[in-house]
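Yeah, one chain of the complex is gone here, protein chain that is, but the others are all in their spots.
Let's turn to chain A:
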Amino acid sequence: MLEQLLIFTRGGLILWTCKELGNALKGSPIDTLIRSCLLEERSGASSYNYDAPGAAYTLKWTFHNELGLVFVAVYQRILHLLYVDDLLAMVKREFSEIYDPKRMVYYDFDDIFRQLRKEAEARAEEMKKAKPMGKPMNNSLGKKQGQVQKAAHEGSNKKKSSGESGNDGGDGENSKNYKIKNGHSNGNHIGVHESSTMGGVSDKENGSSNAGAFDVNKLQKLRAKGGKKPDTVVNKGSKVEGSKAEPKKKITKKNRVWNDSPPEPKLDFTDPVNENGDENVTVVAAEQGESMMDKEEIVSSESETEEEEEAGKDSKVDTKKKGWFSSMFQSIAGKANLEKADLEPALKALKDRLMTKNVAEEIAEKLCESVAASLEGKKLASFTRISSTVQAAMEEALVRILTPRRSIDILRDVHVAKEQRKPYVVVFVGVNGVGKSTNLAKVAYWLLQHKIDVMMAACDTFRSGAVEQLRTHARRLQIPIFEKGYEKDPAIVAKEAIQEASRNGSDVVLVDTAGRMQDNEPLMRALSKLINLNSPDLVLFVGEALVGNDAVDQLSKFNQKLADLSGSPNPRLIDGILLTKFDTIDDKVGAALSMVYISGAPVMFVGCGQSYTDLKKLNVKSIVKTLLK
């Protein structure tokens, strides 16, 4: 059952909690959610898992951006509560009606909530019952669809915001899953029927939920696949199924040819499906290339989207015809509420811009989603354009991400370690050829300048010449170096080096490791051993600024491997990032953002040249400026 449901402002004041549920939450899931998810620009995700001793919760949330409210539901992870999204959407709708910024106490919401919860639970129950039977499912789903549609209508009418449509999507997905399952078991015809109703729904909605229409397409594709699988198994019923799906597609294709105008084919599209659903007798050879089916499907869906786009263009032209006066009026008066559709073009442009700056695609996408989530439903201030609003929001988000979470004052940490008479150990890790040894020397030089005794440990016992390279640096900088030649276990070498350092009173030990690809299991195991054996004070990931999409893979895999292979409950992960070759990339500074976002670790140093002095701190402001230029 639901553990807790909270409503609070973005400022952090709890407005309402469900007292009936009243279970004391173990740990502080809400604070953790906010700190490690919502403030890290991950609010685009759908749920968050919280682990604490004796508690495993899943949290779901939705925002009301215009009022600045956050709704969070907490439930036990083992219970897959299906109604939570629905419930949150309903609570949001109801609560935003009675919300008043001056009012702090909402005891009267208890009753409303009780009713909402009952409703949601009943619906979920119905769905659950319906799942194994099939036919009733159709009913309940139909109902659900109707409900969703209603919600969507309300969304478009009342200009209610965001999360609702997001939830619609979620519902759509849920029901989609059921249908696929269903298709496997038996009654495809129900599914078809279903899709027809859904198609109708999407038709009606059309403007407001393009996503819904798209889902229908996907759904059919999926079902076609579902139909395809049983075909390989000799099964008559499924053959019927497959064949049934096929003519449907053909018909839709014909329809496309006949009619050009966007709304009509859709209406036609529903009818033949119905016919098919009723026919389900014609047995066509299922071997007529199912793969083509998919292709056709794709093509048709593409054409549909094209049409939709065209329709969109038309409407755009229309708005243009309306003239600049109305648009100017809008800009002066301020637009009512931002909707996802309004934000999309600006976000897409922004995403492209980020990607030209070498930000990994995945991350650009996530960031845009998060920014969209934070803007949806907000009022556009007068004299501003959407693009500038989006840009401002993105800038804020970027500054937030790049601002270090932990202190990056290494000298301070070194002094603390010095007081405890322990050497401060820094391990440099990274893939091959990113400049670990070179930048290790730069860091050593920087530390030397601050009158700290440094020692190097040559733990790259893998690549020939690595020890000699480090020895050269050590000689030039007049630093002691600890080396044990090659063919030694690096973990042992590092351990001996640290012991040696505490003997001769060095303050800092810089451990050089062999470069390794993130997929190389044996080498990653060795690294994990090195780190776990020596428990260094700082694990510094050395990464190239040149890297693009691979940055995500490198860092996430390094972190993942270190966590998986450590064996201890609290594994050491990457603490900081050293970004190298920063002088070679001009304005493509995206790697910095990608790395920081994916790992949550701050950029501690930036290597920007060939000489020992070329080590800098990251300037967050200039990076953000460059990224958005």
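Here is the rule we use: a contact is a pair of C-beta atoms (placed from the backbone, for glycine too) under 8 Å apart; a residue touches a chain by one contact, two chains touch by 3 or more; residues count from 1.
By our rule, contacts and distances are computed from a predicted model.
Candidate names were "Signal recognition particle receptor subunit beta", "NEDD8-activating enzyme E1 regulatory subunit", "Eukaryotic translation initiation factor 3 subunit B" or "H(+)/Cl(-) exchange transporter 7 isoform X1", and the UniProt protein name of the unshown chain is "Signal recognition particle receptor subunit beta".
When the full complex is taken into account, the listed residue touching the unshown chain is A:450, out of A:385, A:450, A:475 or A:525.
For the chain missing from the display, the contacting residue among A:104, A:122 or A:517 is A:104, taking the whole complex into account. Between the chain not shown and the residues A:12, A:433, A:485 or A:567, the one that touches is A:12. Counting over the whole complex, chain A has residues 6, 8, 10-17, 30-31, 34-35, 38-40, 68, 70, 104-105, 399-401, 403-407, 409, 411-412, 414-416, 446, 450, 616-617 touching the chain that is not drawn.
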